[in-house]
Structures are given as C-alpha cells and as structure tokens.
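The complex appears here minus one protein chain, its other protein chains still in place.
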Amino acid sequence: MTAWLDALIQGVLLGGLYALFAAGLSLIFGVMRLVNLAHGDLIVLAAFVILVVADRLGLDPFVAVLIALPILFLVGFALQHVLLNRTLGGDLLPPLLVTFGLSIIIQNGLLQIFSADSQRLRVGAMETASIPLGGGIAVGVVPLLTLLSAIAVIVFLNLIFYRTAIGRAFRATSDDLEVAQLMGIDHRRIFAMAMGLAFVVIAIAALYLGLRANFDPSIGPARLLYAFEAVIIGGLGSFWGTLVGGIVLGLAQTIGAQIDPEWQILAGHLAFLAVLAIRPRGLFPRAQD
Amino acid sequence: MERGATGPARSFRIETAGRGARAAAACACIILPALALLPAVAGRNLIQELIFLFYMLALAQCWNLLAGYAGLISVGQQAFVGLGGYVLFALTLLGGINPLLAIPLAGLVSAMFALPTALIVFRLRGAYFAIGTWVVAEVYRLVFAQFKPLGGGTGTSLTPSITSSVPGIEWVRTLLDVRAPAARDVISYWVALALAAGTLALVYVILRSRRGLALGAIRDQEAAAAGLGVDIYRIKLAVYVATSAMTGMIGALIYLQKARISPDAAFSVLDWTAYVIFITVIGGIGTMEGPVIGAIIFYLMQRYLADFGAWYLILLGTLGILVMLSAPKGLWGLVSERFELTFFPTRRRLVAKDEDCHRA
Partner (left out) sequence: MALLETRKLTAFYGDFQALYGIDTIVDQGETIAIIGANGAGKSTFLKAVAGLIRGAPDGVLLDGEPIGARPASDIVKLGIVLVPEGRRLFPSLTVEENLKIGGYGRKMHGPWTLERVYALFPLLKERRSSATPTLSGGQQQMAAIGRALMSNPRVLLCDEISLGLAPIIIADVYAALPRIKAEGTSVVLVEQDIVQAMKVADRIYCFQEGRLSLTGRPEALTRDQIHRAYFGP
C-alpha cells in the first residue's frame, strides 16, 4: 500500500520535471508555431553549460544557473534570429528538418567535446536529502524543488503572457502574424525574444535534469518525447495544462514502474497514446489553434 | 478567358514523357540487367555495399512518397524497419518459414500494424504528427525489448540452418564458385535490387495513376486539392499503409542480410530515419529522381567519411540544414530547373496540338 502511495507522490514530483521540459516547447509552439525537434538536446546542452560554469568557477549549480541564464537567453535569441527565423514561412518541412539537423549536430558536438561519459550536477548533501512524511514515505528535496520550480516557472510565464506588453505582443503574433505587423510588431524580433525566454525555461529544466539524474549527450531525444507528450496530454495552448500533462505522464511512468520497473517508459508512452486516442485535443485545450 | 474573339479550334493532349524520360527508359533497360549480372564480376565487398545502397534508396523512395507527396512527415518509419526485421526473425526462428517467403509476409504484417497506428497518429498534425510517429516507434522498440523469445533487450541472431535455407544458395555457389556466405550475399543482393527496382516501379505507377495526380495536388496545395474533392484522409491513409508495408519488407531484407537483430539497432532513428531524410532532402524531396541522387551521394559519403564518427554526423546535419535553407528542392531540384530534365516522367504536361508550344 505504501509502495503505491509512494509511486503516486514520486509520479507527481516527476511530473514537475516533465512540466519544465514541456513548458519551453509549449512556449515556442504557442508563439511561433515552431516545433523544435532539438528541444531535448538543447536541454542537455544547457545542462552541460551549467556544468562547465559550475566546474570552472567552482560554484554551486544553483548559482551557476543564474550565471548561465543570461548567456542562454542570448544563445536562444541568436539561434532564432540567425537560423530559425529563416525556416518559418508556412511550409512545414524546413523548420522540422532544420531542427532535426540541429539535434544531430548538438548531440554529436557534445559527444566530441565531452565524450559519452555520464555527468551529474553536484549539490552535496541536498542530493539525497529528503523530508519524511510519516508512514515510511519521504519526499526528496530535489524532486520537491523541481515541482515547485515548475509551478513558479508557469506562474512567471502566465504573468509575462497576460500582464505585460510583450506578452500581448506574443499572443497577438501567435493569433495573426500579418495584423500583428500592422501594429508595428517586428515579428522576427518577437520570435527571437520568445526563443530567448524559452531558453531561460530550458536552462531551469536543465538544472533539475542534471540534479535529479545522470545525463550524457545522447539523452536529448527521449526528453523531447516526454516534453511533447506532456504538452499533448495537457492540451495545446495552456501553460497550466502543460503542468497537468507533465504530472499525468509522471504518474503513468511511476505507476508503470511499480508494476514492473522495465515498463516505466513504455507505460508513459502508452498513456500518451491512450489520451491521443480518447481525447485528441488533450485534457485542457484552448479554444483556438 | 476568351473575350468574344474566336480562334481556331484546338485539341489538347496530356503528355508525360519528355526527352529526358525516353533516354532514361533506354538507360534503365541497360542498367537493370547489368546490375543483375554484376555478381559475376564483382567482389563481395562491392556486393555488400550495393546492397546497402539499394535498400537505402528504397527506404528513401518510400519516405519521399510519404513526406514529399502525401505531406506526412514521419520521423518514425524505423518502426516498420524494425517490425519487418523482427517479423522475419519470428517467422523463421519460431515459425520455421522460409526466409525469402518471410519477406513479403513481413510486409503484410507491417501493413496490418500500420492501419491502427495511423488511426491514432493521424489525430496529430504537422510537426506534432512527426513526433507522434517517433513515439510509436519507441513503443514498438520497448515492446520488442520485452519479447524474450527473440532475445529481449539484447536481441538475437539467425541460426546457420536458417541462413543456409535461403533458396538459391547452392545454385549460386556452383555458378559463381563462391563460398556459402558470399552466395547468401548474392541472393540478398538480387532481393535488394528487386526491392529497389520494385519500389521505384511501384512509386512510379502510383504517381502516374489518378491517385498519383491527387498526390501531386496534395503535395503542391493541399487545401486546394481538398476543395476539388480529393479525399485527403483516405489517400493519406492508403499511402501510409502502403509505404509502411514496403518499409517492412525492406526491413526484413536488411535483417536477413545482417542475420543479427536487436531492438536498439532495428528501431534506430539515426540509421532508418535521419539518414533516409538526409538522402531525400539532399537529393530533392518531392521528386523521384531526388532520392536516387541522394542515395548515391550518401553512399559515397558513408564509404569515405563514416570513419570520422561524430564529425561525420555533424557534417551531415550541417549539410542537411544548408540544403534545406538554400536549395530546398535539393540537388536534383537545381539540376532539373536549370535543364528542364525529368527521368521519371510523372508530371502531366498539357500540349496544344496546333501550336508548337509545350508548357511543363
């Protein structure tokens, strides 16, 4: 019985990590209708950036990520401005294939630089610290922080999108690109800003990816799939929906693992396919898309 | 369009072959038999490399039909390569069926799996469809990794009794005076050649049919095609199932030749999707000639550059991006626009009879 309760709690906490993965993807798709096949690899790239900053400057990862944030914002801005803006324009194929190519380049570039060794972001005692809830169940500090950060990120994104001028610009551009231009919005700059913002979210996701588990250059694609599944389960167009989607996915995985540890990932995929079959628009879809 | 003035009555006819096509047809009549007779003079290495070229070409033609014509950009076709391979292994190892017979059966099973897969995955559009197909491929991989009779996560090999039961080995041994493994490669070569030629022929026939005209319309302007009454959903479904069946057969051949299978290899995104996409994009998506060019280029790159490991893959990725951004119609697109060439005539041209004008 406690094993199942534990699986539930771990599932919710894991969902926080998946929600972080998904939030960046959802943001980019929401604003510019771009699905970035390199998303997972960018999270891994960000994790390596944090690792390097932490190692070189002898810093705690939480501090290192603060330093990495502006760097990664600029990287995202530049990536969109220089490369990805050229792929947007109605045709489906270019953004898909360019980001796919990017995915391969990033994976192999990281492999060249860092080798295939597993890495980890170290925080000393916090890694194994946990808060006991009684009855033999404990909640890990890092997983809890992950979930809380996911909630904070989503609150932050909603604030930007719904309470600021640039958020209005994001939503307007997403609604109607042509008319947004008639408002004086330079859509290429807006897209670059959105990508920069997405990279900030990616950086935070990368922090918790690296804290919770080992990472290496090859794990990107799997993270993309989880991010994508969380977005679809939650429903396109809603950040809170993405949190729910992440949690549903996390629960599916931990419950599957409870039945048989080898079934963890498969259970997640099957849950996704089930949602797709039964409620193709997700659990909390927005009106228009 | 006429403004009252009447001109001479014109008759029109629809033409598909141009001068390039006639030359190509003539070449095919020479090339195909030449390739078939090649094992008489070629060494084993060349035979193995050509097997690779042929099945990559066949996979690329399938992906091109799916993505370039039907607009279904899938990054999950490795699902059917692996499925085909595993079905072959299951039928031969567990079912005692002859390996060559298992190949078309693998195609059939792939079609059976493709149908329910499509019904679910077709609920997604565009890039989300692409990732959805990837998820499905992952599901296939994970399921087969659990299937202990075929080795689970580590995979399994074909037994010598099976590899030697491929029909024709003895005949080839005596004819060409080679050892059994080389003879098996020659048989695989002929099957691969047949599959490549067959795939080309099948794609060609589809594109020249009425369905093909519809596909061309979907490729060019989907919304307009729908407005004209083209049943987009059914055609896409048919193309998805058909290409998955072909892909399954190719997968069966690949793993018959390799004689060893594992989930990670059989369902590899890199080998069966990334490389295939690269071939199609570099060569020219949405044309039949493109994948042929792309396959040859890729084969050469694999041959001379694959040793560079990660750098080679970075190069492939970069090239793919550059081509996509600066020459989206691929190398063949550049050539054919410049010289107005077509080797596989699938476009219809309206020819007015009383004037000497042709408009492509």
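For reference, chains read A and B in written order, and residue numbers begin at 1 within each chain.
Criterion: contacts are C-beta pairs under 8 Å (C-beta built on N, C-alpha and C of every residue); 3 or more make two chains touch, one makes a residue touch a chain.
If you're wondering where the values come from, they're calculated on a predicted model, not measured in any experiment.
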| item | value |
| --- | --- |
| Left-out chain, listing which of the shown chains it touches | A |
| Hidden-chain contact residue, picked from the options A:10, A:85, A:174 or A:253 | A:174 |
| Selected residue (touches chain absent from view) among A:1, A:125 or A:182 | A:182 |
| Interface residues of subunit A (partner: the chain not displayed) | 165, 168-169, 171-172, 174-176, 178-187, 287-288 |
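Here, only the chains that are shown with their structure count from here on.
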| item | value |
| --- | --- |
| Whole-Å separation of chain centres (CA-atom averages), subunit A against subunit B | 34 |
| Interface residues, subunit A side, partner subunit B - complex | 34-35, 37, 83, 86-87, 91-98, 100-105, 107-109, 111-112, 221, 224-225, 228-229, 232, 262-263, 265-266, 269-270, 272-273, 276-277, 280 |
| In the complex with subunit A, residue positions of subunit B that touch it | 67, 71, 73, 75, 120-121, 123-124, 126-128, 130-132, 134-136, 138-139, 142-143, 145-146, 269-270, 274, 277, 281, 285, 310-311, 313-314, 316-318, 320-321, 324-325, 328 |
